[in-house]
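Note that one protein chain is taken out, while the other chains of the complex remain in position.
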Amino acid sequence: MATDTALDHDIEVQSGDAWDGGKKPFKASYGKLMMWYFLLSDAFTFSGFLIAYGALRISSPTWPVPDFVFQTFPGGITGWPLIFVTVMSFLLIVSSVTMVRAVQEGARENRKGVVFWMILTIIGGLGFLGCQAWEWTNLIGHEHMSVTTNPFGTHVESGVYLEDANGDAYAAGATKETFEAGESYLIHKHNGDWVQREYQVTSGTDEGTRMNQEFGPKAFGALFFFITGFHGFHVFSGVVFLIIIMLNAASGVYVERKNGYEMVEKIGLYWHFVDLVWVFVFLVFYLL
Amino acid sequence: MTFLVVKGLVVWNEVMADVGIDEEVIEIEATGYQFAWDIRYPGPDNRLGEKDYTLIQLGINPLGQNWEDPQNHDDFIADQIYLPVGRKVRVRITAKDVLHNFYLPHFRVKMDAVPGLPSYFVFTPTVTTEDFRARLRDNANWQGLSDPEDPESLQKWEAFDYELACAELCGKGHYSMRKIVKIVSEDEYNAWLEQQNSYYMSQIRNTDNDPLKGQFLESDIKVNEKKFFEEFDNAMSSADTDDIVLPLRNINFETGSANLTNNSQYELNNLVTALTKYKDVSIELNGHTDNVGDSGVNQQLSESRASTVLNYLIDRGVSSSRLSSRGYGDRMPLETNDTEEGRMKNKRIEFKIFKKQTI
Amino acid sequence: MAEVLEYNEDVLIKEQGYDDHFHDHHHGDKFRSGFISHYIFSMDHKIIAKQFLITGMIWAIIGAAMSIVFRMQLGFPEDSMTWIKPLLGKWIVVENGIGTLAPEFYYALVTMHGTILVFFVLTAGLSGTFSNLLIPLQLGARDMASPFMNMLSYWFFFMAGIVMFYSLFISTGPFAGGWTAYPPLSALPQASQGSGAGMTLWLVSLTLFVVSVLLGGINYITTVLNLRTKGMSLWRMPLTIWAFFVTAILGLLSFPVLVSGFLMLMCDRGLGTSFFLSEIFVNGEALPNVGGSPILYQHLFWFLGHPEVYIIILPAMGLVSEVLSVHARKPIFGYKAMVYSILAIGFLSFIVWAHHMFMSGVNPMISNFFVVFTLIIAVPSAVKVFNWITTLYGGNIRLNTPMLFAIGFVSMFISGGLTGIFLGNSAIDIQMHDTYFVVAHFHIVMGVAAFFGMFAGIYHWFPKMYGRFMNETLGKIHFWFTIVGAYAIFWPMHYIGMAGVPRRYYSFDSFDAFNDFALMNKFITIAAIIVFAVQILFVINFFYSIWYGKKMKTKNPWGATTLEWTTDIKPGHGNWEGNLPTVHRWAYDYGKDGHDFIPQYVPAQEGEKDVH
Partner (left out) sequence: MAHENHEKAIKQVYIGLGILAVITLIEVGVSLFGKGHIIDGVESNTWVIYIAALLIIGLSLYKAKFIIYEFMHMRYEVPGLIRSVLLPVLLLVWAIIAFFLEGDYWKEKRNKVKVRNEMPAEKLVPQGMLDYEWSKEDLQ
């Protein structure tokens, strides 16, 4: 714990209200308090993003279904909805736990323990960043989603495809692919051109009309990259700070400090906050 | 204070309430852009047609109207806002580029025009421009020449007009987005409406910008039908007992062949209907061509075209005993074959009603 | 480089808790070595306060001068402005021998005037100055919780200023889309010249500014919570501290939301995203953006924007409460009510933002809630006004310059507040929205009023800052011209606004409905020029007095109870020689038990009643 240094006049034994002056009513050092308030303000930034996300999502007539969008796994495996991102979440949770352990070791003034657990945390953070990099690469490179284009569309009516996946007419006798309202599709690219497959509506007021697959709401791609990117940026800067503080701890700077390993505690707060934000990013982008 | 809040909210909700779906209302559309307003009226159908901003072409399709939507065909763009007094007006407010604000200072009307998010404002004008000028006539502030430089200009109160302005900063020309608003009596309004030409009909129809170029509109079909039956009925009811030749105006063939174009079906169906109505009439279908090309070929073409029409009629259930066909080639031109116009008129299908001959 | 090393050491010492450091070194403060570390990269909150104040004053002069330029165009459109061409260059368009301001530049000036005054002057200059000066001094603290971050806060503000200043000189001009920077205008370089590089710099500048506000705000909050001297309970804090505290909280919570809006705007500008853009056809080209909503930005902006007006006015309220009480020689009336009303205003400011947007096509249904919430703010505001007036009632009033300005503040706040009640009503707002009525309202209630609070504060605490007094005669001239002038400027504006004349109009020529007020516009412009000239007088007085003002003879010239007057006349870094004072009573024991005033450090006397 931080040393409870008070102001330099003599402190009498005080029995009054915790809010009286001359002592730290919050029993926390100013550094930790400032970190808390910084996190509070950062939470408002993220809230701004997430609330804007909510408003834009509500205002769109359709929205891509996340378990369709996020169903790939490294190694070309598809059809595993949400599994990869669950792995990412685990990584972050585990790194949070190792961070707690580092703080605990810090409280015991155990230099080696701090360094060991912090290295594990850094590895966890880097792992998370790596996973995110893969996810982005897959979405951008493979599925051609970008901040301006969202190839993930949603059917609003049931129907039957008139073309196969390559955009060619079905061969005679082939079974045509059908779909139901609410189903998602991904518009592929062939030789640099988008293939928006043609289909015939088989239900509702538009029954019988021919339509082409349409791109999904643009805001989806932009919001996804923007918010996960902003979170990723927090993870990245967190990793950088972790490395700095880990090196400091290893070199023994904190051994001599009066407040000991408080820096570890502060970066711990930050790191948990990153995890906390992920809980909500995970919630709104992947689960709902 | 409580009064202020409660009353304020009541008024607010009254003012902002949208019209009911069946309520009678004049709906016009105001589109703000840098730096002016375009006012679109719905035309006789009282429905504004569909818009799509990607269809906008400066000078050709300023609002991006989708011409395939028939509701657009009668819409017109007015240079002033004309509205009848005492009628509820719903203004659909849109913007092309940046935010604007549809502001009628005299009417206490104000609403942002947001690109991509159409808004609306509902209001009822209560005083005509003329009445308002009359009110100003005795007001000392409104005396004097409206243009001090010009001794012949109107008095200030005579020159008064309601105005439309922009009240949301939209760029360097923000201060100049003026349009005049005229509130008139119902009769004047209707008279004004009569004078307006549909933008589509006057500017777009059958130009290269018209996606429906060469196709009949539903209204065309109705007009043609009416015209056809008028002629047919006249022919039948006239006391004249000579055979009467009537043109089949809107029948066309693909160039050099006897295949009917899609547009021809309407006139042919009219003919079928007429023949069903007058059961005892028999007709002869006559084909004509212009003199371009070999006359033998022309003769053949005219014959086969006439018989194509004949077959069409038979397919539709007209008894073959009432029909005959004949080709005249290029022998009977209506007008000179020297001009393109004349040649177009000479290529035609007519039908002859045998008035004496009844079945 | 020696200095830099010292700073590092200093930071490390801070990490360990600096109290011992002061215990060892407060005699002769070893960090006061060089000029640079003392006056430029100072970590002393008092120096930082002066830095904020003087930077704010420079910005105020620039911003006000801009308003004079565009007011001249508005008031005297037919008169040539060619004489200013050497300064403004191509922005003066000469046609038929008559030079007029280019419309783009007119809008750029309006925009910059708003941005500079709202952010750089009234946020940084007012709360930055006095929070820094008074929080540690009135709480009995050596310095801020983190002097280093405090220094950074100023330098981020300074950099924000540099970037903004630079944007004034680029060839396409500064941003010209209004200080609120609504997209799509702010997002589309095609739509307006100023939306190109000017807007980019504007965004960069304000982002730096937000960093500054956050660094400062975190510091103020932590200091107020954690560094109060012994006996300084929350309920003994002067109202100034309460005001700064709530202000800092507002800034801490609302500016991040603005940042989120800014970042999205940057993406829309640079990366082709469609957060705020939808179905736009501009400059002959249909943009591919669909699905965004410009109104989303407005929500994000005003989620900051409304707390922002309280960030501006609350510090002024705090300063005025203190000045009124000191110079009326009476305890502030209803201290707790004042505190609760500050807190209530702070809370309510977060749930009323959309009253700026009644006419921008938001859901009329939620407007109802916003109307109700907005008008509830009238209650705590009225409580404050009532308490100020009651404080004055029967007081032994000293009508010196700070007191005059404090009273002027109350007057301005009442006038501006009343018009706010009208504007808060959505139904009335249909006519008033974006007219000169709004301009008059917010200038009076948060522009002029906040300036009056600031002037009251400067005249009152100038002796604390520089050990000298400001010239009283000049001060009174300053006051009377300013209050009469301010009313002369803004009173007619209400009238014009009620007639429906929209704001941000370069010229009213094209509209018959708005063109009738040429005379009034001339009058307003002349009044504005006079008021501006008088402010120059204030600046002269300020700098003159720094070096040649009447010297302060005693520690406590005003006879105030608060702790800042217990330090040396020119306190060093660390504020108090020896131990920190201990507080035994609240800050408003004036005229009690036959004493003119009882300072906070005086212990409860025998038989004394009601020791708060």
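The first chain written gets the first letter, and so on, giving A, B and C; residue counts start at 1 in each chain.
The definition used in the following text is that a residue touches a chain if its C-beta (ideal position, glycine included) is under 8 Å from a C-beta of that chain, and two chains touch if they have at least 3 such contacts.
Everything numeric here is computed off the predicted structure, so don't read it as measured data.
Undergrad: Going by the stated contact criterion, tell me the shown chains that border the hidden chain.
TA: Touch partners of the hidden chain, whole complex considered, are A, B, C.
Undergrad: If I consider the whole complex, including the chain that's not displayed, which of A:96, A:132, A:149 or A:259 touches that chain?
TA: From the options A:96, A:132, A:149 or A:259, the contact with the absent chain belongs to A:96.
Undergrad: Using the touch definition up top, pick the residue from C:225, C:243, C:265 or C:563 that touches the left-out chain.
TA: The missing chain is touched by C:225.
Undergrad: So which of C:92, C:259 or C:362 would be touching the chain we can't see?
TA: C:362
Undergrad: Give the residue, chosen from A:82, A:126, A:140 or A:250, that touches the chain omitted from the document.
TA: Checking each option in A:82, A:126, A:140 or A:250, the one touching the absent chain turns out to be A:82.
Undergrad: Spell out the interface residues on chain C facing the chain that's missing from view.
TA: These residues touch the chain not displayed: 225, 249, 253, 293, 295-296, 299, 303, 347, 350-351, 354, 361-363, 365-366, 369.
Undergrad: Determine and list the chain A residues touching the chain excluded from the picture.
TA: Touching the missing chain: residues 18-19, 25-28, 33, 36-37, 39-40, 43-44, 47, 51-52, 54-61, 65-67, 81-82, 86, 89-90, 93-94, 96-97, 99-101, 104, 107-108, 182, 268-269, 272-273, 275-276, 279-280, 282-283, 286-288.
Undergrad: So which bits of chain B touch the chain we can't see?
TA: The list for chain B reads 18, 21, 27, 43-50, 69-71, 73-74, 92, 117-120, 194, 196-198, 200-202, 217-220, 222-223, 226-227.
What we mean here is this: only the chains that are shown with their structure count from here on.
Undergrad: Grab the C-alpha centre of each chain and report whichever is closest to the global C-alpha centre.
TA: Closest chain centre to the overall C-alpha centroid: C.
Undergrad: Could you give the separation in Å between the centres of chain A and chain C, each centre being the mean of its C-alpha atoms?
TA: Here chain A and chain C have centroids separated by 37 Å.
Undergrad: Provide the C-alpha centroid distance between chain B and chain C, rounded to the nearest whole angstrom.
TA: So the centre of chain B lies 58 Å away from the centre of chain C.
Undergrad: Give the residues of chain A touching no fewer than two other chains, as numbers and ranges.
TA: Chain A, residues with two or more chain partners: not present.
Undergrad: Quick check on the complex: what are the chain C residues that touch chain A?
TA: 12, 15-17, 19-20, 22-23, 139-142, 145-146, 149, 214, 217-219, 221-223, 225-236, 252-257, 259-261, 263-264, 267, 271-275, 288-293, 296, 299-300, 303, 579-580, 582-583
Undergrad: List the residues on chain B that touch chain C in their complex, please.
TA: Those residues of chain B that touch chain C are 1, 4-5, 8-9, 11-13, 15-16, 33-34, 53-54, 56, 58, 64, 93, 96-99, 101, 103, 105-106, 108-112, 114-117, 119, 141, 159-161, 163, 165-176, 178.
Undergrad: Which part of chain A faces chain C closely enough to touch in the complex?
TA: For this pair, the touching residues of chain A are 3, 5-12, 16-17, 19-26, 28-31, 33-34, 37-38, 40-49, 52, 55-56, 59-60, 147-148, 217-219, 222-223, 226, 230, 257-259, 262-263.
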